[in-house]
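In this view, the complex is presented without one of its protein chains, the others remaining in place.
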Amino acid sequence: MSPDDARSAIGARFSGAEVGTGTPLMVTVAPGHWAELAGFAKETLGCCFFSFLTAVDWKEQGLEVVAKVDNLDDGLAVMMKTRLGPGVSTCASLTPIYRGANWMERECWDMFGIRFDGHPDLRRILLEDTWEGHPLLKSYAVDTPHPPYR
Amino acid sequence: MKGPIPEIPAPIWRNFKDLQEWELLHKTRPVDDKHSVLFESVTEGIHSFPGGFVVTTAADAFLNWARKSSVWPVTFGLACCAIEMMATFCSRFDVERLGMVPWASPRHSDLMIVSGTVTIKMAPMLLRIYEQMPDPKWAVSMGSCANSGGPFRHGYHVVKGVDRVIPVDVYVPGCPPPPESLLNGLLLLQEQIKHFKRTGQRAAPNEKVD
Amino acid sequence: MLDQSTVARVELDWAGPERITMNMGPQHPSSHGVFRAIVTLEGETVVAVDAVIGYLHRCHEKLAETLTYAQYPSIASKTDYVAAMTSEFAYVMAAEEIGKVEVPKRAQYLRVICAELQRVASHLLWLGTWCMDMGGALGGGATIFLYCIREREDILDLFESLVGARLLYGFYQVGGVRYDLPDGWAAQCRATIDRIDQRIGEYEQMLEQNPFFLARAKGVGVVSRELAQDVGIAGPLLRGSGIPWDLRRTAPYSSYEDFDFRIPVETDGDCFARYRVRMVEFREAIKIVRQALDKLPAGPISSRPALKSVAQIRIQKGESYARVEGPRGEVGCYLIADGSAKPYRMKWRGASFSNLSILPHIIPGHKVADVVAIMGSVDPVFGEVDR
Partner (left out) sequence: MSGYLSVVIYLGFILAFALVSLGAAWVLSPHRPLVGSKSNTYECGAEPVGEAWVRFPVGFYLVALIFIVFDALAVFLFPWVLVLRTLGARGLVTMVLFIAILGLGWVYAYRERILEWQ
């Protein structure tokens, strides 16, 4: 599965997706197709290696979830992106498709406050459960004092 | 009649607000640190003789020599400094020459080397381990993360120095401090133990300086 | 003991052994740092594991947004502090990819030499701590630990004479490296790696004829090929499960294509396979360092002028994902730059984070002693897990 016929397969399947060129194949889809794209990448494109999943806070344009999956046999790398839209903070979960997404999505919930529906147990992974606020949002100051240890 | 309280040498950082309170806490004798009645009467008896203080201070020197030469550190590695601490425990910079056996459980150890960044999630655990160590116990803060939060000082999840959690005796600067400077810190600690008070005087960490 | 029917009858009204939940907590000799596993035990067998991490979360990604491109590499080395060279590598390569900064040939070779030496040092620490976990902290197991740390000290001396620091260096900068080899360093380096190459044979001989080591390593913590890819583990764990995926060969970066080295692959995916993969990686890394020292080209060590002063580096708008084959697997850095001197967003793909997330899948069913062996063979570093 070389990059260009992967690009054509994605183009055929997801009409609304813009597919970029370059080594990691950038695929941006609407949030509705997110889980569908991941399933598609795993079955037809053969990308069963789950590299990572994270989010980016674009201030007014809202949050963007980024995930990267690789096809180890042909060296194909697909970077999947979806823009959640301003004010929206829920997204479809990839854990049923890739088990590696479990901890990564818990970290995204912990750091960005994105609720992944369909995730088995969505709770904070890096910070304590009593922590309020999601630190990696741009609105969160770097050195926010937290009692009791200022 | 209690012996004279030793004058703690004036540290250079005494003007910092937080550390004044810490020093005050260090100087006041904990009121609830009592002794067995038999011991009090024996020492009273000795002190009534002329030169009685010589006996108790000699006993003190002997006890402190014993404490100094077998301070067992609990293997409490947090981050990068733990790797340097391991290098200090190993054969090239051997701490066993100083009588320190790195021990895994806080129940049998007298010294806690806090090597690494203390985060807000780790602080209660660190306090619990420090409290579960038998008295008399000491704490060495290794590395600039433990001293003052270090390069991660402006992180939201980082405690700005371990002396906000437990009373610290020796601060070892460096990021990470090479084993030589950790050994220097441990020797400084042994010097400090030499001036240890008669009855194992150690400020009970009953309230933390915030 | 008794035949099954009597056992069933006895246990019918006796309801069998109850379960204990126990903390293999943050301060534990075998937890390789601050990792807490809440383990549910039925007698000696582990029934369920709930991994609690985050005790060393030092806000790397938030701090990266406040530090410039020249300041952050020395903080980046604190993510994977056992292999500091390879963690800086990923950040610097991501910045160079966006800014189209060209790295001179000599700098690329210096980077390869330091990365491979760091791989040997990191594997030495892994071997030492793992054998100590397997052999009892103060019992017979500490011998390999002391040997390995002694070899590691030699490599740290090399780094100390090259960079000035023992463990965490700011050696990599955008555009090249900061220091050139002092004279006589190459000869000292060759002597050190020859000695280590010969000593690795001794360790293998000591371990692989030791029935206790084989009993505790073979058949323990088996990771299937499919589970390995699904969870996203990388590096020696992946190659231990039969997948020949090594970034230095499949996606060569920083002139790795000039060297020939073998990618060790084992198929049965248990602790012993991962151990075999890492032992072969020792020799391959040493081979690469020798070749890099022989073919080291002359020339500048950085494409940016006056790198010693922390001058402002401005990277134009763009994003890139650079990945490096660290000792624990694929260390990746997803960087979004917005034209200023500081990145807009920096995501750290820690190899140990994904490697550690395999534990809840493979530990249930093993004995408590095997949990220690599996954690050691996964070799997590918690600066990289908690970032």
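Note that the chains are named A, B and C in the order they appear, and that numbering of residues resets to 1 at the start of each chain.
To be clear about the criterion, a residue touches a chain if its C-beta (ideal position, glycine included) is under 8 Å from a C-beta of that chain, and two chains touch if they have at least 3 such contacts.
Predicted model, so just to flag it, every value in this text is computed and none were measured.
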Check: shown chains touched by the absent chain are B, C
Where B:Leu126, B:Cys145 or B:Val168 are the choices, the one touching the absent chain is B:Leu126
In the full complex, chain B touches the hidden chain through residues 32-36, 38-39, 42, 105-107, 125-129, 131-132, 135, 199-201, 204-206
Interface residues of chain C toward the undisplayed chain are 1-2, 14-28, 31, 36, 38, 42-44, 367
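Following the convention adopted for this analysis, only the chains that are shown with their structure count from here on.
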Comparing B-C with A-B, the one with more C-beta contacts is B-C
Chain A and chain C have mean C-alpha positions lying a whole-number Å distance apart equal to 25
Separation of the C-alpha centres, chain B versus chain C, in whole Å, is 34
Rounded to the nearest Å, the gap between Cα centres of chain A and chain B is 47
Residues of chain A that touch at least two other chains are 126-128, 135, 140, 142
Two or more other chains are touched by the chain B residues 121, 154-157
In the complex, chain B touches chain C at residues 74-80, 82-84, 86-87, 90-92, 101, 104, 106, 116-117, 119, 121-122, 125, 129, 151-152, 154-158, 175-176, 178
Within their complex, chain A touches chain B through residues 126-128, 135, 140-144, 146, 148-150
The chain B residues in contact with chain A across the complex are 120-121, 123, 154-157, 159-160, 164-165, 208, 210
